[in-house]
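I have a structure I would like to understand better, so I am pasting it below and will then ask my questions one at a time.
Only a single protein chain was left out; the remaining protein chains are all shown in position.
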Amino acid sequence: MSAIVSSSGRPTFSKASPLLRGKIALEEHSMTDHFDATKTLPDSENTSEHAFNDEAYMSDVVKRLADVESRVKDMDASGIDISCVSLTMPGIEGIFDAPTAVSMARKVNDQLHKTYRTGPHAHRFRVWGCVPMQDPEAAAAEAERCIKQLGCCGILINGHSNIGGPNTIQYLDEPQCEPFWAKIHELDVPVYLHPRLPAPDQQRAFRGYDFLLGSAYAFGRETAEHALRLMVSGLFDRYPNCKVILGHCGEGLPFTIHRVDHRLRHSQPGKSGPHKHPLAHYLNTNFWATCSGVQREGTLLDTIREMGEERVLFSVDYPYEDMQELSAWFDGLQLSENTRKRVGFLNARALLKLD
Amino acid sequence: MSAIVSSSGRPTFSKASPLLRGKIALEEHSMTDHFDATKTLPDSENTSEHAFNDEAYMSDVVKRLADVESRVKDMDASGIDISCVSLTMPGIEGIFDAPTAVSMARKVNDQLHKTYRTGPHAHRFRVWGCVPMQDPEAAAAEAERCIKQLGCCGILINGHSNIGGPNTIQYLDEPQCEPFWAKIHELDVPVYLHPRLPAPDQQRAFRGYDFLLGSAYAFGRETAEHALRLMVSGLFDRYPNCKVILGHCGEGLPFTIHRVDHRLRHSQPGKSGPHKHPLAHYLNTNFWATCSGVQREGTLLDTIREMGEERVLFSVDYPYEDMQELSAWFDGLQLSENTRKRVGFLNARALLKLD
Amino acid sequence: MSAIVSSSGRPTFSKASPLLRGKIALEEHSMTDHFDATKTLPDSENTSEHAFNDEAYMSDVVKRLADVESRVKDMDASGIDISCVSLTMPGIEGIFDAPTAVSMARKVNDQLHKTYRTGPHAHRFRVWGCVPMQDPEAAAAEAERCIKQLGCCGILINGHSNIGGPNTIQYLDEPQCEPFWAKIHELDVPVYLHPRLPAPDQQRAFRGYDFLLGSAYAFGRETAEHALRLMVSGLFDRYPNCKVILGHCGEGLPFTIHRVDHRLRHSQPGKSGPHKHPLAHYLNTNFWATCSGVQREGTLLDTIREMGEERVLFSVDYPYEDMQELSAWFDGLQLSENTRKRVGFLNARALLKLD
Partner (left out) sequence: MSAIVSSSGRPTFSKASPLLRGKIALEEHSMTDHFDATKTLPDSENTSEHAFNDEAYMSDVVKRLADVESRVKDMDASGIDISCVSLTMPGIEGIFDAPTAVSMARKVNDQLHKTYRTGPHAHRFRVWGCVPMQDPEAAAAEAERCIKQLGCCGILINGHSNIGGPNTIQYLDEPQCEPFWAKIHELDVPVYLHPRLPAPDQQRAFRGYDFLLGSAYAFGRETAEHALRLMVSGLFDRYPNCKVILGHCGEGLPFTIHRVDHRLRHSQPGKSGPHKHPLAHYLNTNFWATCSGVQREGTLLDTIREMGEERVLFSVDYPYEDMQELSAWFDGLQLSENTRKRVGFLNARALLKLD
């Protein structure tokens, strides 16, 4: 509490929202010298941010993606103790051929490690490894290297992977991905399922309003559908310890998943897929949600209501979002300080085994 | 309050949830002799309900779509005073050629009127008119006939319309639809934007798990995107009195729309479409949401939080949903009786001008 | 939305909370020349604010109680269109003898009318009449004069009335008050039941911690108990149109009243008082609640949940609270703009018949 003077000249004693220190942010993006994920891939949606967004905003984003010092400065000003960084989308997943994906993933992981986990700021960062899902066996091997040799906190995947072209894609529940999940289960680390735009030929609903693609609705839709595929595929029945993190308050699923379950009651016996439980069970057992890029209290509270306080995590989505803006929002929410600390950092410390 | 005896033999005095009488349901479906909307259209998604759903469930649904007496009986048992009925999806919108759509819409409207608005139960029903959007001028004319001659409570549209084939579709914001909206604005009646599945070539995310299409996620996604198109198109700036009703707690938009607005802050100047306001403004000004097919309290409460108590309306989605099951859920929610009455019927009475 | 520059030097595009214009505040306090309600009564609790509170704060409060110009300036800066002012507590209710109360009430009403309802700012104010409940017949007559001759928006009563001394008090449900309620029912105006501290001999739980009395818990407890007395007395069964406004989010009743009803199930038949309905029924039918002096979102949302959006009203509790601080909090709450307008002014306009 601090004394301030209101604009009407009256001294008031306003309870200024104090900064919550110690926060951990999980969906924080980076770029490497070897691989500019936003520019190099032909014919992919990876240029969407540039296509729709304001130039000044995007040039600031690009600059910040690679600048460690300004990132640390923003973290200091925002009460963020640790940022978990990843290669920005579409990342390795947007590469069309497998051998390139395999070698690029290795290079990127090495450079992210060098940039963020060595030097004076090493204690302020963790790194999400990237993997070449175009070759699932290689992805499993690279995941193992990331965790065991580079000390990554988990693996981040930008949605579906391109296999040969922009419209030929692979989802993570497809059978050939099994070796990857078996390894993840063994390594016992979380996978962050980061959004990616629907394949170009699946974007018709936005035609004429391409800017809507950049508005995040399309990202969220594609990611929610990807998560539903994981659930109904039986993946979490085969690997019950698999842990998946969704951004953006669970990409809408906390609001909609119960209706999905409600309708699946009526599906033909034996035809609603190999999953063994209602889908909300998996959301409550195998999923975590960050509030990256969301500054709406009702959305956050509904996510907490549907997933429980221990499965919701603070995040920013830097540098697409502003650390201080999102932190000020989060730190100022009128809820229990216990909940704020749990979502702000305690849950992340437990999930990422940071202590 | 009534005395009951618990299974342990102890007399208890349980507060049984009383039936809320006078409810009005807005998303209630019907079939006509002339037009079996679920069966006749080749190569369309209109068979989805049959494809994925349990046979016993679907045969019961089909029987109930056309049976007025069992409908009234269910309404009596559920405290539903008035059902607003419509031709079930995909309805007229699924017809590929315009002349057929024009003549069929007319026949269907006449028969719905005869079935529900004449005879002993006429006071228990209202009818949503259907229109042939494949010919927007004809749609405008039919809308006028529905409202002025048949006394319809508004127009219900099952999402996009097929123009010539299953994958050649028209959204309601496209320029050729202007005459329809001009007429709706003049008639001052609501349009119920009912879900429809994405066009077949836009369903790839569900491939391998076709039952997910019937689970309502795909319906909701397509309808939310349709509603977003209406908002960004500037339709509600041109016709500020246009009123659109969404089912299923606003098809996810109350949870996600603020993030869409949040990202649109960064779109290139002049490139985020002709709309004049943040999208949440339209959701709060031009939209209403029913809780059709939703039995999840958190979802309903978040909808009320984002749209206000006066824009949320009870509904069932009969016969796809069970009137008594959904009514028992709604009548038993622990919220203010004032809110229950407002959502249960007062808002509908005002919106549909039933008094 | 406006562009700002964050302290880290990055341009951001923050959604600044716009001022909600047109707000109406209902629990706003004043002082008159004839009657300094906070100082003159011997041996009463009316000095409590002075006893516990910071001197600088209290001297500012006293100055503002009587200063119309600074009040209007604060209203302008806060988006408050109309303040409904009343004589500050304990007001007429703290006078020990009836004749003094009768004549003082008349003088105060005349002066409040002259100060706030004549002159250049008349359109910015409404006045709550005060009445001498020490003589209920006179109170009824003065209420009629207030409404019919002075154009008051209703009557405000500061809890129990002293009858002869500090510990001999009268609650509004006592039989001798009947003429007052009969007149209120006839006049069809709301009564604002403003808090007052428990009588001195009922304050034992705070002994040793007298500052807790000024912390508002004791005010709220006494007022909630007064409201419960009104409910169980059958007053609202006899006068179903009587409308009572509580401040401070209903003084805790939205949170606790259902447990009271729950326990009353077990009271001896015929011994739970003359009331005909569960107490929550009256809270939903005869009561309104303002958020005066409350800056806690969970408290406001629970009040809305239990009373419905149409029975909750914005207020400040000026000058004990800061108009701009409370307005900034209210205007920045992340809820539907429809709800904000309804609570901010639409409900007040309807209840006070301001249109």
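Chains: A, B and C, in written order; residue numbering restarts at 1 for each.
Keep in mind that, in the parts below, a contact is a pair of C-beta atoms (placed from the backbone, for glycine too) under 8 Å apart; a residue touches a chain by one contact, two chains touch by 3 or more.
This is a predicted model, so every value here is computed, not measured.
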Chains shown that the absent chain touches, full complex: A, B, C
Residue touching the undisplayed chain, where the options are C:228, C:313, C:335 or C:352: C:228
Contact with the hidden chain (one of A:124, A:305 or A:349): A:305
Sites on chain A contacted by the missing partner chain, in the whole complex: 1, 13, 15, 262, 265-266, 278, 280-281, 284, 301, 304-311, 335-339, 342
Where the missing chain touches chain C, by residue: 52-55, 57-58, 171, 174, 198-199, 201-202, 204-206, 208-209, 211-212, 214-217, 220-222, 224-226, 228-229, 232-233, 248-249, 252, 254-256, 258-264, 266-269, 271-273, 293-296, 298-299, 301-302, 305-306
Where the missing chain touches chain B, by residue: 6-8, 10-15, 56-57, 60, 64, 70, 73-74, 77, 295-298, 322-325, 334-335
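Following the convention adopted for this analysis, only the chains that are shown with their structure count from here on.
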Dominant chain pairing [most C-beta pairs in contact]: A-B
Maximum centroid distance from chain C, chain identifier (CA atoms): A
Chain A and chain C: spacing of chain centres that average the CA atoms, whole Å: 48
Computed distance of Cα centres, chain B from chain A, in Å: 33
Between chain C and chain B, distance of the C-alpha-averaged centres to the nearest whole Å: 43
Residues of chain C engaged with two or more neighbouring chains: 13, 15, 335
